[in-house]
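Below you'll find the structure, written out as C-alpha cells, and then a few comments.
One protein chain omitted, others in place.
For chain A:
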Amino acid sequence: MSTSATTTPSGTARRRWWGRQPIGSLLALPYVVFVVAVFAYPLGFAVWIAFHDYFFTAPGVEVPKPFVGLDNFAAVLTDPQVLDAFRNIGVFLVINVPLTVVLSMVLATALDRGVRWAAAYRVAFYVPYLTASVSLVGVWLLLFSSRGLVNTVLGPLAPDPSWLVSSSLAMPTIALYVTWKQLGFYILLYLAALQNVPRELHESAETDGANAWQRFWAVTVPGVRTTTVLVLVLAIITGANLFTEPYLLTNGGGPDGASVTPVLLIYQRGIQQQNPDTAAAIGLLLVVVVGLLSLAANRITRER
C-alpha cells in the first residue's frame, strides 16, 4: 500500500495482479471459505456418493467404497416408490403452479396503485409466508381433520375419507396449503413488477376503448412476463423440495405413500435406512428434473 510501490513498474504489475485494495480478499475470505465448505464441497460430495457404493461405517473404520457407475441411478429409476414420489410432485405442480401464477397476478393487480389500506392487505397476504411451516401445518391439521372445522362447514359435502387421509385428496390438499402459504411472496414480486409497467400503456389502451379485462390481458400480463418466469421457476423449485408438509400433514407421506415426495424419500433412504448412495442419486435426479421443468417454463413463457 506504499506510494512507491504504485509508481515502479513491478508495483504496477503487482497492483494489476492483486487489485488496488488487495485487503478485499481478506475481508471476503470468511464468506468464500463458508461457501466452499457448506455448498461447493458437499455438492461435489453428493455427486461422488451417488456414483459409489457408499455406506456409513463406525468412526475411524476405513472400508472401501467402490465406484459403481450408474448402478444407484438404475436402482432408483426402477424403484416404484421413487417413481410414485416423482408422480406425486407432478400432481402437486399441476395444481399449485397455475393457481399460484393466476392468483398472485390477479391479487397484485387488485392491490396495485391507489388502494386504501394497502399496507394492511399486504401484511395479511404475506404473514403466512413469513411464519414457520411447522406452526401453520399444526393449524391446517386441525382445520382439515375428519371432524375439523372445514368438514363441519361442508356438512354432507365433506369428503370421505377426509382430506388428509384420502389417497386422492392428500396431495391436492398439500398443494392448496403450499399455494396459500407462499402466495403473499409472489404477490410482492408481482407488485414490484407492476411498478415498472408504464402508466401510459394503460391510459392509451383505455383511450382505445379497452375494458379492464382487455387491459389486463394486453398490458399487464405481457408487462410482467419476466416476473412470471421467475414465479414459475420458484414455484417449481419450492414444489419439488417439499418435505415438512408431507412429513407432518400426512404423517410421513401417507396414506399409503400417496403423498410421498422425493425429499421425504431422501430422508428415509439416506438417514433412516442408512443408504446415502441411493438417497444422493434421488437428489441428483430431482435437480435434473427441476432444471428441465424450469427450462420448459422459461421457453413456454417466452414464446407467447
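Here are a few things to note about the model shown:
FYI, a residue touches a chain if its C-beta (ideal position, glycine included) is under 8 Å from a C-beta of that chain, and two chains touch if they have at least 3 such contacts; residues count from 1.
Going forward, contacts and distances are computed from a predicted model.
Per UniProt, the protein behind the absent chain is "Sugar ABC transporter permease"; the candidates were "pyridoxal 5'-phosphate synthase (glutamine hydrolyzing)", "Na(+)/H(+) antiporter subunit A", "Nitric oxide reductase F protein" or "Sugar ABC transporter permease". Screening A:Thr152, A:Ser168 or A:Thr226 for touch with the missing chain picks out A:Thr152. Checked against the full complex, the candidates A:Ala13, A:Leu83, A:Val102 or A:Val139 give a single residue touching the omitted chain, namely A:Val139. Mapped onto chain A, the interface with the missing chain covers residues 1, 17-25, 27-28, 30-32, 34-35, 38-43, 45-46, 49, 56, 59, 106-107, 110-111, 115-116, 119-143, 147-149, 151-153, 180, 183-185, 188-189, 191-192, 206, 211-212, 230, 234, 237-238, 240-241, 243-244, 247-248, 251-252, 263, 266-267, 270-271, 276, 279-280, 283-284, 286-287, 290.
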